[in-house]
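There's a structure below that I have some questions on.
Missing here is one protein chain; the remaining ones are kept as they sit in the complex.
Presenting chain A:
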Amino acid sequence: MNITRVMAIFEKDYKEFMRNMMLFTSVLIPMVLAAFFGRMDPEAGALPSELVIIIVGVVFTSVTFSGMMTMMAEENEKDTLRGLLQSPASILDLIAGKSLVIILMTVISLAASIFLIESDGFWSLENIAGLMLLGIFFLNLGIGIGLLVKSVATTSVYLIPIMFLFGFTPYIEFLVTEEDHIARQIAEYFPLYQNLYIYNGDGGAAEFLILLAWVAASLSIVLWAFKRRKSDG
């Protein structure tokens, strides 16, 4: 990896991101949702933490995960990837440059959404640490799948299930009302639930360890994707 090249790719991808309607609106969607939730019921007091966390889930799936996956898929589809790889840039430079853009956009989208939702005490150190792990998890998913999909059209095949499984996880409480239901017990091990606990102030070593395990799993997806790409030529 080379910092000059990473920055060159960052600059290029930042411009591309801002001029890509689909990517650009993905940053706005959570904000619109947050503004809507934030103004929903002023008398009821603070918003249920499940909803706050679902907004977080929307940011991470639509900006972090989907943004990364789409940008990688587009390089593949439009054959610009070939040009980059025929230059001194390596695939790691490319991923690093794109990741920086995605991280920037994620932070903007998340900060604005949390501001609009008027959630107090969101930016505690613990919560930030949890969010960083969650962010790495989604970024890795985006990189891993982005390395394998060949076109932007196929990204939606992955977006929907990932969004429902990992972005809306606490939504299961509205779907399955029975508290000890097996589905709910399983869901509680999903990454977003850990962030919910941490946000509620119930986060301990267990929650962080579970998040770390998800990060490790996502990292192995990235490594596997790299291997598959290599063997494809």
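Worth a mention:
Keep this in mind: a residue touches a chain if its C-beta (ideal position, glycine included) is under 8 Å from a C-beta of that chain, and two chains touch if they have at least 3 such contacts; residues count from 1.
Please note the rule applied: contacts and distances are computed from a predicted model.
Its UniProt record calls the unshown chain "ABC-2 type transport system ATP-binding protein", which is the correct pick from "STAS domain-containing protein", "NADH-quinone oxidoreductase subunit F", "Sarcosine oxidase subunit gamma" or "ABC-2 type transport system ATP-binding protein". Checked against the full complex, the one of A:25, A:87 or A:185 touching the unshown chain is A:87.
Although one chain is hidden here, its contacts on chain A can still be listed: residues 4-5, 7-9, 11-12, 15-16, 19-20, 78-80, 82-90, 233.
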